[in-house]
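First up is the structure itself, then whatever we jot down about it.
Only one protein chain is missing; all other protein chains are in place.
Then we have subunit A:
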Amino acid sequence: MQIFVCIKQVPDSGQIRVHPVTNTIMRQGVPTIINPYDLFGLEQALRLRDRFGGEVTVMTMGPPMAVDSLRKALTFGADRGVLLTDRVFAGSDTLATSYALSYLIRKAGETWGAPDIVFCGKQTIDGDTAQVGPGIARRLGLSQLTYVSGIDDMDLTDRQILVRRRGDHGVQVLRSRLPVMVTMMEGSNEIRRGTQADALRAARAEIVQWNAATVGISDTSLCGLRGSPTVVKKVFAPTARDEKAEMISTEGISPSGMAEALVDQIFSRQPGLRDDLFRQAAGH
C-alpha cells in the first residue's frame, strides 16, 4: 500500500512576534514546526502501514529549509521524504499550492506506485483555509473525506475504506472507494515517538528534491504569485479593548462560593438581568 502525507512547514505561532512599531509579523528567527494538524494524518498513515504493510511518503512544497520538517517526519517513522522546491512557487495561494502539489503527487505515484490514500491536515495554523486538501482531491479525482475522526476499516482487495467523519450534527460513518484524500481531525490520535532506528535512519536519509520541471509542470503561469488570484488587501493588528477582564480569586473559596461571586458580579454589571430572570421564572 502507498500512503502519501502532505505536510506544511509553518512558523511556530507560539513564538511569532509582532513588530511593536510597524505591526507586521516578524518572521526572522521564528522557529518552524510541522503544521500540527498534519501530524494526525501522519500518525494515522503510520498505523495503517503497520497494519497493512506498504510505505509512507511525506511530501511538501516549500523553500529548501523545509527539508527539516521532512526529516523530522522521518524521525517519527515515515519511510521517505520528498521536497518540491522552486523559485516559481514563491507566493503561492491555495489554488497555486494545490496545483503544484497535485503534480508532485502524480510524479511520486509514477515513481513509487500510485497512492491509495493521500493524507492532509484539516487546515494549517498560518493560512487556515482548509482548501489545499480538497483542491488536491479535485485535481487528482480522489474521493474526498474531510474532518475524519477515525478509520474503522480498510479492505485493499475490495479497495474500500470505512471512516467516521465529524459532521455538523453528529458523526457520519462513510464508506468510500480507494483512492481517497483524507483530512484528519485534531485529537484523533497522538503522534508516536520514533525508535532509535527511526531516528538514525532519519538523520542519514537523503531527502528527494524535485523542482517544477522534474514533476512535469510546464505552464509556470499557474504557479506561485502569477498563478495566485488571492490578493491581500490589508494587514492589521486588532486594537486592544479598553475593558479588562475581571478576575475572581479562587483561593480558599468553595465551588458554590465561586459561582455566587460570579453571579453577583454579573448582576452588578447588568442590573436589569436579575429582575428579567425572576420575571421569566415566574412566568413559567
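Heads up, the rule we're going with is that a residue touches a chain if its C-beta (ideal position, glycine included) is under 8 Å from a C-beta of that chain, and two chains touch if they have at least 3 such contacts; residues count from 1.
FYI, contacts and distances are computed from a predicted model.
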Its UniProt record identifies the chain omitted here, from "Protein FixC", "ABC transmembrane type-1 domain-containing protein", "ABC transporter ATP-binding protein" or "Succinate dehydrogenase/fumarate reductase iron-sulfur subunit", as "Protein FixC"
Across A:I125, A:L162 or A:A199, the one contacting the chain not displayed is A:A199
Interface residues of subunit A toward the undisplayed chain are 17, 19-21, 26, 29, 31, 75, 193-200, 203-204
